[in-house]
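Omission of a single protein chain aside, the complex is shown with its protein chains in their original locations.
Up next, chain A:
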Amino acid sequence: MIMMDGVVKRYNDLIALDHFSFTARDGEIVGLLGPNGCGKTTAINCMLSLLTFDSGEIEIFGEKVDSNNNTVKRRIGIVPQELAIFDKLNVYENIDFYCGLYVSDNKERKKLVEEAIDFVDLEKYRKFTPGKLSGGLKRRLNIACGIAHKPELLFMDEPTVAVDAQSRHFILEGIKKMKAKGTTVIYTTHYLEEAEQLCDRMVIMDQGRSIAQGTVSQLQKSISTQERVEVGFLTEDQDMKKRLEELPHVVKVSSKNGNYLIHFETQENNLPNLIKFIESNDLTYTELTSERSTLSDIFLELTGKELRD
C-alpha cells in the first residue's frame, strides 16, 4: 500500500527527514510516533505529494507519488492536525463541501455525507455551525470531512489533540471500525497509550529518522528492560541493593521513594524468584508491584528522552 524508502527532506540546514523508510500494508493501522518536530507531519506531507523531497522514493498503491495523479488522490483521505473546516458552513455543508472535492455525483455524495454524519455521530448537530460545537465535536467534524468519500488510505495527523476523553474514545473506536472495513490508516500521535491501543505496527521517529519499527511486543523485545518490579522492605539492609542485583535476569537496581526498583531483562519468573529470595532471607516487604515495560519505556530507552519532550 505505502512504501517510503530512504526519503530525505531538508529545510535549509535542518534535516526534517533523514533517510526515512517505512511500509504500510493493506488494512493496517500504522502509527508514526515521536515528539513534536520529529518529522511525522513532514513524512505525511511528502506521502501526500504536498511537499517536495530531496531524495528517496515513495510509492502509494504501487505508483510513485505524483501530485498530478488524481486517480491515486481520489483513493486517499486526509485529516489534518489543525481544524480545516469552514466556520460559516454547518456540519452537513462542511462535509458535503469536502466530499464534493472527490465525488461529483449528487446522489452518491448525499448518501456518503449522511453516512459520515452517522459515523461521527453528529446527527443532532447537522445544522450547527462549528462555532456552536465543542472542541471534541469539531474534531469529529474535521474527521468526517476527511473520511466522507470513503478513502482506502487515510492519513490522520494527531486527530485527538485537545480532545476530551469521551470524544477521544469515540474517535479511536471509529478508527477501529474503519480498519474493520479495510481502510489503511497512517496515524501520527504523541500519545503512547493511543498508539498501543490502536496501531498494528508502530514507527518510532526521532530527528527525522526511524529508530524502530514493529508491533508493541516486537518493540518491547528490542529494549533491555522487559519488566520492572518495585519492592520495599520493613528493615534496612546496607547490602540489599547488591544482593538484589544477584537475582536472575536483573539488569539494574535503582532507588525509588525509599524502595528498590529492579529492572529485569525478561518477563518470566521474576516475581517468583523475588518472593523466594524474600522468604529465604526472612524479610518482610512493605510494597511489591510489577509492571511490564510500556511504549513509554521503549521510547525512553531508544531515544533517551520522554515522548512529550
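FYI, contacts are C-beta pairs under 8 Å (C-beta built on N, C-alpha and C of every residue); 3 or more make two chains touch, one makes a residue touch a chain; residues count from 1.
Methods note: contacts and distances are computed from a predicted model.
Per its UniProt entry, the chain excluded from the display bears the name "ABC-2 type transport system permease protein", taken from "NADH-quinone oxidoreductase subunit J", "Cation:proton antiporter", "ABC-2 type transport system permease protein" or "Ring-1,2-phenylacetyl-CoA epoxidase subunit PaaB". Across A:Met4, A:Leu48, A:Met178 or A:Val216, the residue that sits in touch with the chain not pictured is A:Leu48. Touching the missing chain, out of A:Ala84, A:Ala162 or A:Ile275, is residue A:Ala84. The residue from A:Asn36, A:Ser67, A:Asn269 or A:Thr286 that touches the chain not shown here is A:Ser67. Along chain A, the points of touch with the absent chain fall at residues 11, 45, 48-52, 67-68, 70-71, 73-74, 76, 78, 80-86, 88-89, 93, 97-98, 100-104, 106, 109, 145-146.
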